[in-house]
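One chain of protein is taken out of this complex; the other chains stay put.
For chain A:
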Amino acid sequence: MRLVVDLNRCQGYAQCAFLAPDVFAMHGDEGLLYDPQAEEAQRARLAQAVAACPVQAILVDELDLAAAPSGGAQGSAGSGGTAAAEAPGEAADA
């Protein structure tokens, strides 16, 4: 599963590092490191992390999630933009 975190948005809430510690890790007090290609076994945890991110900064491959058999992952992909939460032009529109 491919993922990317919009680190302009990321505020270091660390929810992802708590929910999916094998994918996300805090680096210092505020910084975040993540595995941009998470293991298949992390799918459910990753979906939780995506959903729990207070600033919705985590983008997981839409194609992957759509094709996923796992209910949790499908739920988040279908729930209106959880998976497409990367910073769009909102700053510009605001």
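Keep this in mind: a contact is a pair of C-beta atoms (placed from the backbone, for glycine too) under 8 Å apart; a residue touches a chain by one contact, two chains touch by 3 or more; residues count from 1.
In this text, contacts and distances are computed from a predicted model.
K.L.:
Absent chain per UniProt: "Nitrogenase iron-molybdenum cofactor biosynthesis protein NifE", "Multiple sugar transport system substrate-binding protein", "Nucleoside ABC transporter permease protein 2" or "FAD-dependent oxidoreductase"?
P.N.:
UniProt protein name of the non-displayed chain: "FAD-dependent oxidoreductase".
K.L.:
For the chain that got dropped from the picture, name the residues of chain A it touches.
P.N.:
1-4, 6-8, 10-12, 27-37, 59-64, 83-84, 86-89, 91-92
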